[in-house]
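Just one protein chain is left out here, and the rest sit where they should.
By letter and in written order, the chains are A, B and C; residue numbering begins at 1 in each of them.
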Amino acid sequence: MIAVLKPNAPQAQIDNLIAWFKDQGLNVHVSVGDYQTILGLIGDTSKIDIELLEVLDIVESVKRITEPFKNANRKFHPDDTVIKIGNALIGNGHFAMIAGPCSVESENQVLEVATKVQAAGADMLRGGAFKPRTSPYDFQGMKAEGIELLLKAKKITGMPIVSEIMNANHLPLFEEVDVIQVGARNMQNFELLKELGKTNKTILLKRGLANNLKELLMSAEYIMAEGNENIILCERGIRTFETYTRNTIDLSAIPMLKELSHLPVIVDPSHATGIAKLVPPMALAAAAAGADGLMIEVHNDPIHALCDGMQSLTPQQYADLADKVRKIREVIK
Amino acid sequence: MIAVLKPNAPQAQIDNLIAWFKDQGLNVHVSVGDYQTILGLIGDTSKIDIELLEVLDIVESVKRITEPFKNANRKFHPDDTVIKIGNALIGNGHFAMIAGPCSVESENQVLEVATKVQAAGADMLRGGAFKPRTSPYDFQGMKAEGIELLLKAKKITGMPIVSEIMNANHLPLFEEVDVIQVGARNMQNFELLKELGKTNKTILLKRGLANNLKELLMSAEYIMAEGNENIILCERGIRTFETYTRNTIDLSAIPMLKELSHLPVIVDPSHATGIAKLVPPMALAAAAAGADGLMIEVHNDPIHALCDGMQSLTPQQYADLADKVRKIREVIK
Amino acid sequence: MIAVLKPNAPQAQIDNLIAWFKDQGLNVHVSVGDYQTILGLIGDTSKIDIELLEVLDIVESVKRITEPFKNANRKFHPDDTVIKIGNALIGNGHFAMIAGPCSVESENQVLEVATKVQAAGADMLRGGAFKPRTSPYDFQGMKAEGIELLLKAKKITGMPIVSEIMNANHLPLFEEVDVIQVGARNMQNFELLKELGKTNKTILLKRGLANNLKELLMSAEYIMAEGNENIILCERGIRTFETYTRNTIDLSAIPMLKELSHLPVIVDPSHATGIAKLVPPMALAAAAAGADGLMIEVHNDPIHALCDGMQSLTPQQYADLADKVRKIREVIK
Partner (left out) sequence: MIAVLKPNAPQAQIDNLIAWFKDQGLNVHVSVGDYQTILGLIGDTSKIDIELLEVLDIVESVKRITEPFKNANRKFHPDDTVIKIGNALIGNGHFAMIAGPCSVESENQVLEVATKVQAAGADMLRGGAFKPRTSPYDFQGMKAEGIELLLKAKKITGMPIVSEIMNANHLPLFEEVDVIQVGARNMQNFELLKELGKTNKTILLKRGLANNLKELLMSAEYIMAEGNENIILCERGIRTFETYTRNTIDLSAIPMLKELSHLPVIVDPSHATGIAKLVPPMALAAAAAGADGLMIEVHNDPIHALCDGMQSLTPQQYADLADKVRKIREVIK
């Protein structure tokens, strides 16, 4: 961390500040210039609140050199994290295919989609029971009943299940859910993140619509700081000025996140694009870019899906795609 | 609402769709063109889930003509809403000045700031007890103890108090808090909004960092749909590519929101800009643009504030500003 | 095109408007509702200025159903455009590899890079002679001398060359340049586009930093409306809130543009990411997503490049990448 002091900072105040940094366990290197003094702070600065420094009279600006995330940081944890979920592995060369309907709608639907995606090689089943919707008048999911249907599908197929949580008070319902998803709109719901940090569930953390990668990693850090290190990061599209696609998928997030962090990174091309036709090219591109997995919406009857059906593939389209994904992964190995 | 059908839509399916719309209580006007058929839907379309329509085989696109928000919509509620909070009124020409420290830090601090802003004409006292911070390692607020200190200040000064909630489970702590603030990061925490809709508290709803005005009004609608109509909308800056200011204050939101909705609209220039020097010009501008109130950070000792001090005014600066705001309001009356 | 009229629009004015539309050669379908009248306009509406309509007293809103671009539109030109540049083909399954230094710096540099990328299978040589830089004090390119050096490399290697133009007055210098690039900042320099439309050169049109795909296609339309249909569209990253990467590469632009238009689409992963390490995964991803080509920066001595060297590959890295790109293309065939 570097603190640039104001040109006219009085020496007594500079000395006080340096003493305070040393009290925090930091080494301080002072560089006195003609116009300004620069303090280089060496040590664990992740607990220094940058905004507290910036308000000081004598400080012009403060810049971090090291990242403010620690548990999620590859620098302190060079090896890829591998997470085991049921029989599936993800991370460090293990690729996970997650598939299923956007919303759970009925027992028939879930079981049919589950068996079909399993046949196509999916490792986990996804399905939304609690649905965050912009309008209070839109379908909000089957809730507890939806979780029940997913658990039934888990029992029958043996596939681990992934479902989104919107409220920490619902945690008891998720006891047998294998992977708990935090949606884009809740990426900075810090109260929820803290509660999930106290569980030992695998958390699938989606990037917020207008959040950058540092913020995503800081949200992972909220969970990890409470003791839960089983986190899968998920790129699902960001908000841009483009209107033809629902969001803009940021595939450079894959190699960038893997450079910054040891956590597995997957991509959800269905929500990112909002258009079924764009899902296969984006899924293949994500695999080519080195993703650790894909989460794809599959529906037995896309044109009547209750929610987000526009972006769902049929089981057959999914099977074809899964096949090509495997071939792409051969190329980049 | 207009549904544009695909060029080759079979007549039988078109007839089915028209019948379904009529079942929903809508009138349907059909316009048959050479290339495509257009359905004009007349009636209360706020409960039609636009995404469900768009996935239908025969539908090319669906566009709303009327807004998807209803309780918040000025069309159905032409008169300005006026909210009474203690002795303060806001809306329809009643202007409310809310002031106080970003974070509650100590009894001395809260009481000193409270009495000084009251002397300068503030109508309500704000103070953060629960603080949403990007990093888990940054100061998270005094929590319950902070609420206690605010209530003490309320008792002494008689001023209504405003404080942010981050978790519906904390509601019992807010029983005597007059205005409950929902922060930008929780604007789409729908579970929290629903719980607040079940209270009769005034809710100060801040616009999310990357949310548009329709989404802000839909979030107000979440609260109102549960029965609570006491909502103050708050512009607090949006995320843009500008880096000199923390966020970009969108003052056109004031007249635009007042055109769309009957709810009072206030502005928080402190968080929007992040720079104390910019707070007075932006506060005056907000008043000139017709805001119903201002929420401004004031600190007794800005350079040592624990949080966001960089953007706080001193009580004297606040008193000067409040005076000019009153004069601006005279001009635009 | 649909025009929604205001609820209280007088019949006489409606009749006038309908008559005017008919004069423009359009068919008009009128749908009279309880609250409003909707006009459906059928025919070639690309020449209707939507803003002129919206200002009319009786018009509430106007929405296009068909796209405002015509020459670039796949609907009116279903087959992929194939462009021949020297011996290279691009479009409809023909993939073009363009490589070379960001800036032309010296004869040695250009010739060395040219022969090395040619050996690695590159089809065309790129090199910047005129450089748009944010600061007037930064290196602005070798200009005419740079073009000379590229032409020398063309003569020796036989490779077609690609270089950026910033001023239509420089066109005489580009007489032997095979592909003229329009940079992101000039995507809406309409005066430049019109002049390029009067040439028969292939134009490589880069997407602007904050422009959407419709605007990109409208800029292609500016060139095509003057008679030049040899256009290659290029995704090169858009501005978002992400700061780890220079820009955010939008790979969904590839399938989306190919859906909307018949023009070839290539990707420049070097400028999009600004980081050499991210170039290979993004290049592979672009190939997997169906791009018609790649433009990649290669430098003989990346750490001393005069401009944008941070994002350049070495010839060896490029050769390895080109090999994997070919394999990816095999998979998606």
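To be clear about the criterion, contacts are C-beta pairs under 8 Å (C-beta built on N, C-alpha and C of every residue); 3 or more make two chains touch, one makes a residue touch a chain.
Small disclaimer: the values here were computed from a predicted structure and weren't measured.
Enquirer: Using the touch definition given at the top, which of the shown chains does the missing chain touch?
Expert: By the stated touch criterion, the chain not on view contacts A, B, C.
Enquirer: One chain is left out of this view; which of B:22, B:75, B:155 or B:324 touches it in the full complex?
Expert: Reading the full complex, the residue touching the unseen chain is B:324.
Enquirer: For the full complex, which residue in B:213, B:231, B:266 or B:298 touches the chain that was left out?
Expert: B:213
Enquirer: To test your reading of the contact rule: which positions on chain B touch the chain that is missing from view?
Expert: 210-214, 238, 240-245, 248-256, 259-260, 272-273, 277-278, 281-282, 284-290, 324, 327-328, 331-332
Enquirer: By the contact criterion defined above, which parts of chain C meet the unshown chain? Give residue numbers in ascending order.
Expert: 46-47, 49, 51-52, 54-57, 68-69, 132-139, 166-169, 185-186, 188-191, 194, 209-210, 215, 218, 221-222, 225, 239, 302-310
Enquirer: Using the touch rule from the top, list residues of chain A that touch the missing partner.
Expert: Within chain A, the residues touching the omitted chain are 2, 4, 27, 29-36, 38, 40, 42, 60-61, 63, 65, 210, 239, 241.
In the analysis below, only the chains that are shown with their structure count from here on.
Enquirer: As a quick test, compute the distance in whole Å between the mean CA positions of chain A and chain C.
Expert: Using C-alpha averages as centres, the distance is 32 Å.
Enquirer: Between chain A and chain B, what is the gap in Å from one C-alpha centre to the other?
Expert: 27
Enquirer: Can you list every residue of chain B that touches 2 or more other chains, as numbers and ranges?
Expert: 210, 239
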